[in-house]
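The structure under discussion appears below in the form of C-alpha cells.
A single protein chain has been omitted from the complex, and every remaining protein chain is retained in its original position.
Per-chain numbering from 1; labels A, B and C assigned in written order.
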Amino acid sequence: MNKVLFFAHLRDCLGEEFLMVEAKGKTVAELKTELNASYDLPKMDTVMTAINEEFAANDEVIQDGDVIAFIPPVSGG
Amino acid sequence: MNKVLFFAHLRDCLGEEFLMVEAKGKTVAELKTELNASYDLPKMDTVMTAINEEFAANDEVIQDGDVIAFIPPVSGG
Amino acid sequence: MNERYSRQVLFPGIGKVGQEKISRKSVLIIGAGALGSGNAEVLARAGVGKITIIDRDYVEASNLQRQQLYTEEDAAEKLPKAAAAEKRLKAINSEVKVDAIIGDATPILLEELAADVDLMIDATDNFETRMAMNDVSQKYNVPWIYGACVGSFGMSFSVIPGKTPCLNCLLRAIPLQGMTCDTGGIISPAVQMVIAHQTAEALKILAEDWDAVRTTFVSFDVWRNQYTGLKMSKAKFAGCLSCGSERTYPYLDHENMTKTTVLCGRDTVQIRPSVQGEISLERLAGQLSSLGYTVKGNPYLLSVEMSGERMVIFKDGRALIHGTKDLTHAKSLYQRILG
Partner (left out) sequence: MNERYSRQVLFPGIGKVGQEKISRKSVLIIGAGALGSGNAEVLARAGVGKITIIDRDYVEASNLQRQQLYTEEDAAEKLPKAAAAEKRLKAINSEVKVDAIIGDATPILLEELAADVDLMIDATDNFETRMAMNDVSQKYNVPWIYGACVGSFGMSFSVIPGKTPCLNCLLRAIPLQGMTCDTGGIISPAVQMVIAHQTAEALKILAEDWDAVRTTFVSFDVWRNQYTGLKMSKAKFAGCLSCGSERTYPYLDHENMTKTTVLCGRDTVQIRPSVQGEISLERLAGQLSSLGYTVKGNPYLLSVEMSGERMVIFKDGRALIHGTKDLTHAKSLYQRILG
C-alpha cells in the first residue's frame, strides 16, 4: 500500500490530508491519471510529485510502501 | 551507540555538528555532566534536551540508538 | 566596521568579508507586492549595494494587510508600488542605491536588466514571468530564488545555473490555473516565512557562501504546521529546453507569451494565454463568488464584474476585459485571477 499526501489547495479539493492507495508498479503519471478520474482535483500535469521526500518525474515507478506527496506549485506573491 | 546533535552556539563551541557516544543506560543529566567535563561547552543545566525529537527531562534514561539533541534556549529578540 | 551592520558582521556566516561583498552586489526584485516589498526591506536593511525593483501595479487598500513597505497614505494616493517602495527603502537605508521601475516585467526588459545583476528574486504573481525569469537566469548565468505563497501555504527554491535543476525541469509547462492570493486568500505569516527563506538564500549567495545554499525545495503550511524539504538531486531533466544541452529558452520567445490586444474601438482588451488547455470555469466561478465578486456564466464563459471593468473568461483561458484600453493593467487583472 502507499500513502499519498496532498498539499495546499489539493488538500482542500480532496477534503482529506492523505489517501491510502495501491500504487505499486504504477508510474507517477498513471497514478495522477487515476486520481484525476476518481476525485474532483484540478489538472495534475504540472503538480510536483515527491516519493519519500525526493522529487520524482512522471515516469518514475512507485514501489510498495513508498510515500507519495503531491505539491502544487503556487503562484501568489 | 548514540548520535548527539548540537544546535546554535553549542555547535560552534564544539566545532562539530554531532558526536557519536555510548550513552545507553545513562540519564540525560549524566550525559550532560560528561560532556561538560570533556568539551569546552557553556553550562548545560538549562540546555533543553530532546530524545528522538521529543522533549526529555534530566532524569530520563537513554536507550541504545536514541538520537539526542541539545538545544540551548536563546535570548535574543 | 560600520556600526550599522555590526550585528550582521558578528554573524560568522557573513563576517567583515561577507559584508563587504554584500555591499558591492546588485539584486533585481521582480514584483513589489507582498514578497517583493518584504524581500526589498530585508535586503535594503542588510546593506546590499543596489536594488532594482519592478512592478506594474499601484498600492490598493487590500494590499495593506500583508505588503510591508506601504501605508494607508500610499493606498489613498494610489501610488505605483515601485515608487512607494523606493520612497520607504530610501528612508530605511540611504546607502543603498534603489532603482524603481514602474512597468511590466517583460522578457525583453528582464534580459536587459539581468546582464548587470548578481541575483534575481522572484516576487511575481504569475508563472509566465517566472518562466521568463528562469530562462533569463540560464541565459545570463544569474541565480534566482523562486518564492510563492497562497493561503497559509508557501514554497521556495534556489535556482543556481549549472548546479541545480531549474523551474522548467520541475514543471515542464506553465500551470494553467495556479492558485493566486486573489482566489485563495493569503495570510501574512505565510508571506513572512517565504521571505525568510528567500532572504536567507539571498544573503548566502551575495556573501558568496555557496556551500550554505539550500539544495532542497522547501514547502510549508504555517496553519497546518507542516514543513518539508524535498531532495532535488534527481530533478534535473536532461532534455530541459531552459537548462539542458539543447536549450532554446522557450519563454523568451514571443510566440509563447500571453498576447494582449486592444480591440478596435471597443474600450476592451483581449488576452490570449500562452498555454493551450482548458480551465475549470465552475471552480473559478466558485472562487470568485466567495471573494464577493458578481459572477455570471454559462458552460462556455464566465463574466465577472470588477471595480470599473468587466472580465469575460472563456474555457480556453482567453479573456476580454471591457472598460479599459490599458494593456498592462488588463494583463495584471487577468494574472491576479488566473496566475
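Couple of notes before you dig in:
Keep this in mind: contacts are C-beta pairs under 8 Å (C-beta built on N, C-alpha and C of every residue); 3 or more make two chains touch, one makes a residue touch a chain.
Keep in mind that this is a model prediction, so the values were computed, not measured.
Under the touch definition stated at the start, the shown chains contacted by the missing one in the entire complex are B, C. For the chain left out of this panel, the touching residue among C:66, C:81 or C:331 is C:66. For the chain left out of this panel, the touching residue among C:129, C:164, C:192 or C:242 is C:192. Here one chain is not drawn; of C:13, C:239 or C:286, the residue touching it is C:13. Summarising the interface, chain C meets the missing chain with residues 1, 3-14, 38, 41-42, 45-47, 61-62, 64-66, 68, 71-73, 91-94, 151-152, 181-190, 192-193, 195-197, 199-200, 203-204, 209, 212, 214, 216, 222-225, 227, 229, 290-292.
Mapped onto chain B, the interface with the missing chain covers residues 7-9, 42-43, 45-46, 48, 50, 53-57, 69, 71-77.
Operating definition for what follows: only the chains that are shown with their structure count from here on.
One inter-chain figure worth recording: chain B and chain C are separated by 42 Å, centre to centre, where each centre is the mean of the chain's CA atoms.
The residues of chain C never reach two or more other chains; the list is empty.
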